[in-house]
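Only a single protein chain was left out; the remaining protein chains are all shown in position.
By letter and in written order, the chains are A, B and C; residue numbering begins at 1 in each of them.
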Amino acid sequence: MTVRLGLLGAGRIGKVHARAISGNGGAKLVAVADAFADAAAAISRDYGAEIRGIDEIEASSDIDAVVICAPTDTHADLIERFAKAGKAIFCEKPIDLDIARVRACLGIVEEAGAVLMVGFNRRFDPHFSAVRAAIDEGRIGNVEMVQITSRDPGPPPASYIKSSGGILRDMTIHDFDMARFLLGEEPNMVFATASVLVDPGIGGLGDHDSVSVVLTTPSGRHCSISNSRRATYGYDQRVEVHGSKGMVAAENQRPVSIEMATAEGYTRPPLHDFFMTRYIEAYAAEMAAFVAAVSSRSAAMPSGRDGLAALALADAAYRSIAEGRAVAVERD
Amino acid sequence: MTVRLGLLGAGRIGKVHARAISGNGGAKLVAVADAFADAAAAISRDYGAEIRGIDEIEASSDIDAVVICAPTDTHADLIERFAKAGKAIFCEKPIDLDIARVRACLGIVEEAGAVLMVGFNRRFDPHFSAVRAAIDEGRIGNVEMVQITSRDPGPPPASYIKSSGGILRDMTIHDFDMARFLLGEEPNMVFATASVLVDPGIGGLGDHDSVSVVLTTPSGRHCSISNSRRATYGYDQRVEVHGSKGMVAAENQRPVSIEMATAEGYTRPPLHDFFMTRYIEAYAAEMAAFVAAVSSRSAAMPSGRDGLAALALADAAYRSIAEGRAVAVERD
Amino acid sequence: MTVRLGLLGAGRIGKVHARAISGNGGAKLVAVADAFADAAAAISRDYGAEIRGIDEIEASSDIDAVVICAPTDTHADLIERFAKAGKAIFCEKPIDLDIARVRACLGIVEEAGAVLMVGFNRRFDPHFSAVRAAIDEGRIGNVEMVQITSRDPGPPPASYIKSSGGILRDMTIHDFDMARFLLGEEPNMVFATASVLVDPGIGGLGDHDSVSVVLTTPSGRHCSISNSRRATYGYDQRVEVHGSKGMVAAENQRPVSIEMATAEGYTRPPLHDFFMTRYIEAYAAEMAAFVAAVSSRSAAMPSGRDGLAALALADAAYRSIAEGRAVAVERD
Partner (left out) sequence: MTVRLGLLGAGRIGKVHARAISGNGGAKLVAVADAFADAAAAISRDYGAEIRGIDEIEASSDIDAVVICAPTDTHADLIERFAKAGKAIFCEKPIDLDIARVRACLGIVEEAGAVLMVGFNRRFDPHFSAVRAAIDEGRIGNVEMVQITSRDPGPPPASYIKSSGGILRDMTIHDFDMARFLLGEEPNMVFATASVLVDPGIGGLGDHDSVSVVLTTPSGRHCSISNSRRATYGYDQRVEVHGSKGMVAAENQRPVSIEMATAEGYTRPPLHDFFMTRYIEAYAAEMAAFVAAVSSRSAAMPSGRDGLAALALADAAYRSIAEGRAVAVERD
């Protein structure tokens, strides 16, 4: 069975998913919707999808599932609408920046029995998923301490910062999901500290650009997260997991791996400078997982509940910053 | 202008090129020909190409260029035929195993003024081409000594060995081309030694599985090549270039780059185990270069003359083995 | 001028310093004192030092300086006594486990105008000191975030744990000093969390074996510390410093650096398994720095105040653990 897809939102990340769909033998991009006619037309031209309106896609019997890449503030509404319409749903993170809204949305999704997958692409990166596989195979024994480093090449524009929900809900949220993916136990306490070291403009918007987080679990496992909105040497994305028998870590990735040696020393080129080239394989594998879930009518992972759990960690982290102490994560 | 292509041969490497063409915005795979109907049908289905006979493609006015992936013993004939028909030609290496036949073929190509590119894919690998770029930018000064390591994960089947022309014409030929690509001066003397260490069956067919070569140039530059038909740890493909100011090297590639540390030490996974996954980016860049050459009606590189030069080095290497001495390369 | 030294304590670390002194062209080990006659005799035999009592060394006019390697609970008394006697003093960390006692001791040292250096050997490791040099040269711009990893190969015996002052005063204290060495600004807030993951026996003694710490400075710099009493793969000692222009990190060290590649992947041997082999160069450089300070009558670094500052961080960390919040460091 070929999974027939509708793409809602034809911007930057929409294109990434359109390409992933076109390279997936089990999926077909049937339709695309976007308020910007040019963006929709580009997807239509490059991938052969029809341009339809959102209402039309909702009513289309030739569409099994939608991929939501529209602005964040439309996510929850769209999820609810397409869940009720009986479509499977892939939604870019976050479902919403407000956790109460997320909970309400998930209630409707679950009532409708809809398949919902949230776009935490890093779980599908071959290197990070190999780390998880090594843990699952028992290669490092019981997980004890996790170290996550995530540094962007440079800060996003002010316009992006303004609607991002803050660095913890925008950037660290990927690391919260990664922590849950690797810790093997739900973190229940969060300590966070954040400052403005990179760009005073970010501080002027009430946001931070440098973050350190410590998560702990009931049994005493730790996870440290280190974030910055700047890394001159490229997109720094590492995890390191320590267990009772050893350690497993994912290395950074560079587009060109040569080494030069001169009187100044040994030099290798910078890392990837953009998340789309760094995670190109992850996006393909993520879409493949969604298509497989839809095709087999099985639960999709990471689920809406995974999206909720990561957001709960971000919210707790903001409370920790405000109160200067470790706070308990609020679960529902 | 979109370059319209016909694919001659729908086997393993034919599929690689069909995929590369489909991912190239400036090219379109119009037709495919193969004596095996199933193979042609698979390409037709996956990439939307029409199935045509070779005669038909030769006569097709909607085809600008052909990609020859048919058996080696048909290459020279096909090149001549399509050169005369006014098509641009990409041909998998080698043009022919017999150097006289190659010379004759190139005479006809040049008479016809046809564009001919030979498939030395490694020149287009991003890591090897970055090594060349570093040399061209003068980062290591004058090139002095080149070290090329090329080890296959395992030996090919006997049927392949029989029609391969011997390891020097089949496997080392890529390294001969790489040597020419990196040395910056044409090698004029060749010493080679070869033995059977991996598989006595290969020796039984009169071939070798382990090769060491030293090339030298008129000004005294050296290139060492080390080949084996076996590398338990994956597809070992390295170059290292020493110059008056320093060294530049391309590192090996692995599909998953994690590191595990236990009481036994630090372990990283094996390398790629197949040339198609190792060189997937190289094949795409190679086809892009061919398409660009056809589109701009400029000379394609590596050319037929490059194919001839590599074969001349292989022939000289066989004479060196037979005579136990360094021999001069025969140029035309 | 040759600096004439007396060694107080001929145990494990005493031997390390005796060897460092014997390899130092500007120093001479004149005398050794130890309650265990055999231990003193071994040092005497191997390095030609006379065996003297502590009183005798205090009164010796042929001794310029002492190296205190006696049990921790004697450190402060010995420092005060030899400071008053006009000797320069090198003392293994800590001065005392009780910060009030340390303050009182430093008062006497300062009153006496004595040279006092505290044994934070890691500052003298060539790799860590090169990290600091890179920072001082402005190679990474302004320091922003520091990451310190320190994992022991295995937990010490219960007897050691009992008198250690707890992991934060025994093990993390080195990392607190390293944080101060690298941050370029005094940390003023500390968050710490600790658990027992490695050995329940350690928990039974009221101590921890796994620690995560976050330090922050007034301007918003962060330092994360990750500690464990177990690392199956050897003595894991890393620092990573992020600044406005880039990053500098010290790599782990292994006694043998070969690489093996087989069908299972690429393997390198474990790290050093003992702090004495890992830091052998650091101990030599540390003693050289002390000898140079004594010889030139200049201040020794790290000073008694550095010892105090690290202990203040450890004390703050214990308060943080008790209170579950970030606490201010108490300075004098």
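Definition applied: a contact is a pair of C-beta atoms (placed from the backbone, for glycine too) under 8 Å apart; a residue touches a chain by one contact, two chains touch by 3 or more.
Quick caveat: nothing in here was measured; it's all calculated off a predicted structure.
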Omitted chain - touching chains that are shown: A, B, C
Contacting the left-out chain in the complete assembly, out of C:Ala37, C:Met260 or C:Ala328: C:Met260
Interface with the undisplayed chain - residues on chain C: 126-127, 130-131, 134, 139-140, 245-251, 253, 255-263, 269
Residues of chain B in contact with the chain not shown: 142, 144-145, 147, 149, 151, 189, 191, 193, 195-198, 210, 212, 214, 216, 220-222, 224, 226, 228, 230-233, 236, 242, 244-247, 323-326
Hidden partner chain, residues of chain A it touches: 231-233, 261-270
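Just so it is clear, only the chains that are shown with their structure count from here on.
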Chain nearest the overall C-alpha centroid of the shown protein atoms: A
Angle of rotation relating chain A to chain B [CA atoms, steps of 5 degrees]: 180
Identity of the chain that, by mean CA position, is farthest from chain B: C
Interchain centroid distance [CA atoms averaged], chain B/chain C, Å: 57
Distance between the centres, which are taken as Cα means, of chain C and chain A, whole angstrom: 42
Residue numbers of chain B (touch at least two other chains): 261-263, 269
